[in-house]
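Of the protein chains in this complex, one is absent; all others appear in place.
Let's look at chain A:
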Amino acid sequence: MAYPKELLDSIKAKAQTLRRDVVISMGVGHAGHLGGSGSSADIVAALYFHKMNHDPKNPKKPDRDRFLLSKGHAAILQYSALAEAGYFPVEELKHTKEIGAMLQGHPDVRKTPGIEAGTGSLGQGLSIGLGMALGLKADKIPANVYVICGDGEIAEGQIWEAAMAAKVFKADNLVAIVDQNTLQAQGKVCDRFDTNPLPEKWKAFGWNVIEIDGHNIEEILTALDAADEVKGQPTVIIAHTIKGKGVSFAEGVVGFHNGTLTEETYQKALDELKA
């Protein structure tokens, strides 16, 4: 399917804005998950600013598509998307993690509009998403549930419980996206605790598998649209990504899983992420 260039360009620009917001919400001298935010930014931009049916003015509208960040530590990315979409003022991003702030270190369903469920204890988001998918099906609401997991995160056994269950329940309204940025907190996934091979595993668990370049907007949109066409089976999009994408000194650097910016690197990151 061909997508208009203007659409692809606008999503790409949004993704850059989100990356910039992530840096702003981290600020100087406070640790933040720059790496995992950069890797998921294009996917999150494609979902919030094109693919998903949602309404920032009515965050609870029943027929909305749901988005869950199972790798909840990249919350600042989701907050940036919610802010840019209009769920709350972009200004709030600067108050992330302050005492009493609506933006917590991990997504909190009671504090932040647009957050669908608390995540961050890794491995649980896919199950929560499955529950939502089954609830929507029971109500005959034709909405999708999108869940982003990390490739390190899927070492959690519950992911595979959910994978089995989604196949059993033929949850074709559930789309898992594995952000395969190949790095986890302590090093390379393949060295520390190898979760590969991903396509074979998900296929064996009964999922429709699509592999894409997670920074190519056209591939992202094509995969998300293809998932809509699959019936009776859940879809997983394995997105090959670069951790810290968009900030040269953070790309592929383990230390920026949860890193800190100095005055100098903060400014450099913002300069690189100019629209």
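By our rule, contacts are C-beta pairs under 8 Å (C-beta built on N, C-alpha and C of every residue); 3 or more make two chains touch, one makes a residue touch a chain; residues count from 1.
Operating definition for what follows: contacts and distances are computed from a predicted model.
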(request) Match the chain absent from this complex view to the correct UniProt protein name in "3-oxoacyl-ACP reductase", "Transketolase family protein", "NADH-quinone oxidoreductase subunit E" or "Phenylpropionate dioxygenase, large terminal subunit". (result) "Transketolase family protein"
(message) Going by the contact rule already stated, which one of A:Gly129, A:Gly150, A:Gly214 or A:Gly259 would touch the omitted chain in the full complex?
(response) A:Gly129
(message) For the chain left out of this view, which of A:Ser121, A:Gln186 or A:Ser248 touches it?
(response) A:Ser121
(message) One chain isn't shown here. Among A:Met26, A:Leu93 or A:Ala165, which residue touches it?
(response) A:Ala165
(message) Counting contacts across the full complex, list the positions on chain A that touch the omitted chain.
(response) 62, 66, 108-110, 116-121, 124, 127-136, 138-139, 145, 157-158, 161-162, 164-165, 168-169
